[in-house]
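Pasting a structure below so you can have a look.
A protein chain is absent from this complex, but the other protein chains hold their places.
Coming up: subunit A.
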Amino acid sequence: MRVLRSSAVAVVAAATALTAVSGCAEKSDTKGADTVRVKATDDKCEVSTTSFPAGHVKIAVENKGSKVTEVYVYAPGDRIVTERENIGPGTKAEITATIKAGAYEIACKPGMKGDGIRQKITVKGEGAAPKSDPELDKAVAEYRKYVQAQADETIPAAEKFAEAVKKGDLDEAKKLYAPSRVGWERTEPVAESFGDIDPKVDVREDGLEKDQKWTGWHKLEKSLWDEKKIDEDDKKLADQLMTDLKDWQKRVGTAEITPTSMANGAKELLDEVATGKVTGEEERYSHTDLVDFQANVEGAEKSYELLKPVASKNDAALAKELDKQFAELRKLLGDYREGDGFKAYDSVGKDDRKKLSDAVNALAEPLSKLAGAVVK
């Protein structure tokens, strides 16, 4: 069954490639970008052309409204291709970007708020992306909102933690440590996709490269729990953590997110649990592993819930199994709740860890099939 299906996919892909090539040949004489003019007002976003060739694109924005505005170019699923903020009333701005062929939206956001006023545009030429499924685009867009919200919510939580560290308040810092990580843990695969942020904020001592300075949460974790003191360097690290997290918050909207990467991200979150949390390696000093565990599962479940409308159409049995296993794992984790958080993981015995591990396997195994159910 699958073999047939994949060869069918291959044929379609080959056909698309051919079309793309011939398309390119026709358009070769029109290469070189015209300027796309955008007139932004308080209630309109007028675009001079809704169809232009791929390549370097110049977008000239004029803010004719009374509010400060921003202009975004979104790929399907609201991936930010390029954007310009803070375009004041009566001012102009020029944005240049390399844009591949495909369907996009230009959004003006008067007052720099909300989803913006949108115009659909088509970029023609080489390497046209296959026609996307609006249902999946919606899932990606929703997930993108979720990821951004997690970053946005992390900042104040981390701010509180950083303040406590800077005040030298050991007990308060310990209390605020795990909650400051929840948003990050829920969306870690997206954050990791940037490559440079994760090693600054979430690296463990054993993960350090040669000559890499240890920064981020886990260095502070070690100071708080293992060394039981906060020194001047830690206070600087708290500031550094905030700088790095704000960088994440700012860039997270530009992450490449596809339905497949969402599904794989969900599976990766469970992998994180299986290799780092169930073993107690992630939070080896604070033993707050179960807080991360819960956040990883929540993040995975969010991806799944958004993909479920499509996945359940393609593979109803898989969706049923995933519903069941998410529920079981949630229930099992519930047994370890204590106050606002969870039991310290060093108080969770071998038998209980085995149960948690089995439940993670039970969920992760069907979850590894989600990507397949989404692309079918």
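Simple rule for what comes next: a contact is a pair of C-beta atoms (placed from the backbone, for glycine too) under 8 Å apart; a residue touches a chain by one contact, two chains touch by 3 or more; residues count from 1.
The definition used in the following text is that contacts and distances are computed from a predicted model.
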Field: Chain not displayed: protein name in its UniProt record ("Deferrochelatase", "Putative ABC transport system ATP-binding protein", "Carbohydrate ABC transporter permease" or "Acetate CoA/acetoacetate CoA-transferase alpha subunit")
entry: "Deferrochelatase"
Field: Hidden partner chain, touching residue among A:148, A:260 or A:312
entry: A:260
- request: Determine which one of A:66, A:275 or A:361 touches the chain that has been left out.
  value: A:361
Statement: Among the options A:55, A:341 or A:372, the absent chain makes contact with A:372
- request: Specify the residue from the set A:305, A:321 or A:352 that touches the hidden chain.
  value: A:321
Message: Counting contacts across the full complex, list the positions on subunit A that touch the omitted chain.
response: 1-3, 5-6, 9, 260, 263-264, 321, 325, 350, 354, 358, 361-363, 365-366, 368-369, 371-372, 374-376
